[in-house]
Each structure stands twice: as structure tokens, then as C-alpha cells.
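Every protein chain but one is kept in place in this view of the complex.
Entry: chain A
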Amino acid sequence: MNELLSTEEKRAVIELLYQLADDDFIISYRGSEWLGLAPHIEEDVAFSSISQDTMGHAAMYYQLLEELGEKDRDYLSHARKSNERKNAVLLELVNGEGHYLHEPRYDWAFTVVRHYYYSQAKKVKIESLKQSSYPPLAAAAVKISMELHYHLMHWTVWFTQLLNAGGEAKKRMLKAIAKVEAEFEDVLSLGPLSKEIVKAQLIEEESRLLLSFHANINAVFNDLSIPYKGEFTSLSGRGRFGEHTEDLSEALNTLGEVYHSDPGAVW
């Protein structure tokens, strides 16, 4: 099947797969940092299950990259430097103040909004990827979509309940929405090869993905009687172009520690 791809198409598939893989990989890592710290025990179970599923999605995209002749999936996930990563910057930002091991004062509102917005964006992309011209990606999308259904259900409950709660909860949520929207342009960007990606019919163009996203989110904001601006920027950098924050370098150092202690080990 790979032989059927032209050189340009292959470059485009690889570029898109890195975006999808790196997004799921880093947000799953940020999710795993909440283990033991979530607001209650049921959430701890749910959130770790979601993070585990999401890491499974990343692993599968890295597997597809391996099959296209990139390095092995352990290397791709653990050993690539910050400037080689294609994830959206929003997904790499720390969960809040403090550190996992010392006085974590993580921001639950930011986490709920980030995961909710990300799941909505992922849903839009996955629906489009089901029609991808690259069959392994279309098959993966069908598989991921079934698990994503539950993730989106979960984050929708948190998102709407905290906003409906009013008071302090609503205040924090609105602040988090502003923070997430300031970075969100990056999430729905297809990066430097967007033209090639769309030309190869791997996924719909950015403007169409954005329209679907706005339509889905707008309906939810309407029900909540909250005005939806939907104006996105890439405040801290454009991850699709390899621009990243110190937060990512630190995360990569931590998560790569075991891998770098013995890169040849079989896990």
C-alpha cells in the first residue's frame, strides 16, 4: 500500500501522523500527572482510563509511522527532541502551579476546558479521517472514534456542570476558556504541509474543520447561555511548526528518563 503513495503524498501522511501522534501523546502525559490528584476517586479512575486510551491512540499512530519507515515507536515517542515535536502548544502546557512531586496546585478548570476543547477538535478530525485516502488512517479513525465517544461524553458533563454551577466555578471556567482559546488556533492547524495534506485527501482543509468545530461548540454555549466568540490565536507558539515552550522540554526530560537509561531495552 505504501508503494502506491507518491513521494509528496508520503511526506504529507508522515507529517499529519506526527501531529496526531504527538497531540495524543503529550495530552495523555499531562492527564497521567493527575493520577491521585483528581477531585474525587471516581474521577481518578475515569481520568486515568481516558489517558490510557489516549496513549493507545498515540501508540497506534507511531506504529503507522514505523510502518512508513520512520524509527521505531518507542524512539518516536520518547527520544525525539522538543523542536522535532509537532503537537499543538496548548496540549504541552503544565496542568498548573507546583510539581507532581512537590505541592501540586493544578488547575482543574483549565484541565476540564483543555480536555473538552481538545476532545471536540479530535472528534471533528476523526470524522474527517474516516474518509481519508490513506486506508490505514481511515481504519484507525473508525477504531478511535468508538473510544472518543466516551471521552467526549465524560468531559461534556464536567464542562457543562461547572459552567452551570455559577459562582467561583463559573469564574474559573471562563478564565480557563480564555486561556485555551488564546492557544487554540494551533490545535486545528495542519502545519507547514497543510496544502499537501489536503491535496492528498488525507483530511479536510483547516477552514472546514474549524467550521465544524465552531458549529458543535456554539450549540453547547447556546444551551449554557454563554456567548461564544470563537476567536483563536497561537499565543505561546505554533507547535505544528516546531515552536514549543519550556514546559514541553521539561515534560520530555521527565517522561524519557526511563527510556534514556536503557534505549535498547524491550518493554
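Everything that follows uses one rule, which is that a residue touches a chain if its C-beta (ideal position, glycine included) is under 8 Å from a C-beta of that chain, and two chains touch if they have at least 3 such contacts; residues count from 1.
Keep this in mind: contacts and distances are computed from a predicted model.
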item: Listed names "Phenylacetate-CoA oxygenase subunit PaaJ", "Succinate dehydrogenase subunit A", "Cytochrome c oxidase subunit 2" or "Phosphate ABC transporter ATP-binding protein PstB", with the criterion being the UniProt name of the chain not displayed; value: "Phenylacetate-CoA oxygenase subunit PaaJ"
item: Contact residue for the chain not shown (choose from A:Leu90, A:Ala140 or A:Ala176); value: A:Ala140
item: On chain A, residues whose C-beta touches the chain left out of the figure; value: 42, 45-46, 49-50, 52-57, 59-60, 135-136, 139-140, 142-147, 149-150, 153-154
